[in-house]
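Of the protein chains in this complex, all but one are displayed in their positions.
What follows is subunit A.
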Amino acid sequence: MASELHSQHTGNSYPSDQQSLRLRQDSSPVSNQNYPQFNWSSSPAEDEVDNSGPPRDLRSIPLPMSLKRAVWQVQQMQVPVVSKVESWKWKKTKSLHKLKDRTRGFLYFITLWGKTLQKIGGNFGGGVQSYFLFLRFLVVLNFLSFLLLAGFVLIPSIVFRSVGTSLQNSTGPEECMNYNPNPEGLVVFYHYFLDFLSGTGFMEYSYLFYGFYNNTIVEDRSFSYNIPLAYLFTAVFYFAFCLICIIARMGTAARVAVATGGSAVGNYSKIVFIGWDYGCLGDQATKLKQKNLHYRLQVDLEEERLRKQAAALTLGAKILLYSLRVFMFFVALGLIFAAFYGIFEATNFSQSRTGEEGILGLIFEYLPSIVITAGNFVVPMLCDQIALVERYSPSTTVILALLRAVFLRLVSLGVLLFTLWRQITCEGDTNSQDCKQCQYNNKLYPCWETRVGQEMYRLTLFDLLITIAVLILVEFPRRMVVDNSSNMLTQWVGRQEFVVPSNILGLVYGQTVVWTGALFCPLLPFINTIKFVILFYCKKITLFYNCRPALKTFRSTTSTFFFLVVLLFGWGLALVVMIYSLAEIRPSMGCGPFRFFPSMWSIVPTSFYRLSQVTQEFLFFIGSQAFSIPLFTLSCVVMCYFIALASVYGNSVALLRSQIKLEGRDKQFLVKQIEKLKQLEMPKQ
């Protein structure tokens, strides 16, 4: 075997032509160097040096299998020559590799919904798959948050409540402490269902909402647990935990985006060489992929045409176009603000009519959710029509539509919260008549945190109900109509497309609501986990039964990063709400774990002074200048180091790129020289 290999060793390290055609027959001597080769001339001794290498390297070599097996046999025969220690090391690394492969297989086995996601990716492409990946990430995030909250807040509360430890007593104005959420008298049966939907009644005074938790402070001989402090810190840590998860996930997406150097390489070569998905499943998917590629190429060609057209516009036409665009921008802005005003009025109306009975009461309570959902549906549709007039290039139109939709969703939630704030704190004026006594409006809101929590709870529930209702009442009938009637109109309308961006925004909106409400409704992450799991299965069903794959695809790698950025905006909004509630508004005196504190945050200084002297001094030291300034300087130094490293890498990439260019030109020059010399030689002979 070994002699066979060595007989193939030729001068320029390229196997002879009698080898299989897989190792390309070279048409010109130059092109040999163009191609990665396996170095047959490497002596056997060199192979033994890095013994962890061989098993890995053999797989990654582009040789035909028969040759690889031959090399493998040679290596097997060489192993006994190596010393005992090295062969032991080699065997250990081999078994480590096997273990890694086996764990990878096992992880694939138990990954949540792994097979489903693969199927979705194969049939509908990477864009739709990225939506489901994002949804899975949110499910896991919410579940872990729930475990966090349950472990530090819920379970201790249950334990201490049942144990019956005494509460801290303090006094306050009588009217402020008046809070009676339990329903009075006989409750009609269907009221339970209405209460479940609106979070009032039997659900209000339960572990679901803030108002039920007590300000128990347990101090035993060896064990002490401060529920209000735990509540506060858990909420803060929950936000930090979510931030870390999002940033970690963004890190992987950003690394890819940075490594590819942005879109320095153009679209055409990418589409031609990388566009085809070799994992496409089925005839239909393949045909669709072809149509998709055709569409993408046409879009790019269209953009070229538009660019040429725009450059050829006369001055007058340009002025007209720009003024039209400015006007349309204001129209879109006006539509969005109209939606905000609608939400404002609806919230005011809903809050003024609380306490109504029956279905009408339910509708009044859900009025803000209804208006928000209607706004989120109608306004983007109108903005799409506006975009037709604006005549931007296709990619700009998509980005603009997304930005508008994000702005609409997040700010409408902000408007809802602002309206609530106005009513709770009497527009920030603590000296007005309603708010003078308790510094919040205790007539309307004896326990305002529970009320905010209820509003968030209703938003979450309504979102889920609307999704299921749209699924049953719109998507299934649409498919049945399109499939069974061959009307011109129905064929033009066609089957539904799974539009990724608006679905993603729905998820971001839902998660922002949960973050905002988690301080006031600790079980909300758990409810959200269940909601997202149901949503996953509903969307999967509708995808496979009702949708046709989209013609306009969504690029999956850069879009993951974009989704996470939008999620971060939502997190920022929720953070603002939390910080404000912690620091500025007086907690309700009638309910909740913070009832006798001037603000929620003030429990921290109070508990701080109960710590031992040593701990206090240590913590003071950490907060002092003697510690924080060196820390700050150190982190600046570390950051500068990384920035310098990044710029060095960037420079070396640019250098290598220019080196490739120069080598290509050198090659051409040398080939020309060779040919010239050949021509000079020929006439002589």
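Here, a residue touches a chain if its C-beta (ideal position, glycine included) is under 8 Å from a C-beta of that chain, and two chains touch if they have at least 3 such contacts; residues count from 1.
Criterion: contacts and distances are computed from a predicted model.
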(Q) Suppose you had to identify the omitted chain by its UniProt name; would it be "Histidine-containing phosphotransfer protein", "Mediator of RNA polymerase II transcription subunit 7", "Auxin-responsive protein" or "Calcium and integrin-binding family member 2"? (A) "Calcium and integrin-binding family member 2"
(Q) Out of A:Leu186, A:Met381, A:Ile660 or A:Met682, which residue would touch the omitted chain in the full complex? (A) A:Ile660
**Q.** Option from A:Ser60, A:Thr314, A:Asn431 or A:Gln625 whose C-beta touches the chain left out
**A.** A:Ser60
Q: Pick out the residues on subunit A that sit against the missing chain.
A: 20-22, 24-28, 31, 34-36, 54-55, 58-62, 64-66, 68-69, 72-73, 101-102, 104-105, 108-109, 115-116, 118-119, 121-122, 126, 256-257, 259-261, 264-266, 268-270, 272-283, 285-287, 290, 293-294, 297, 301, 540, 555-558, 657, 660-661, 663-665, 667-668
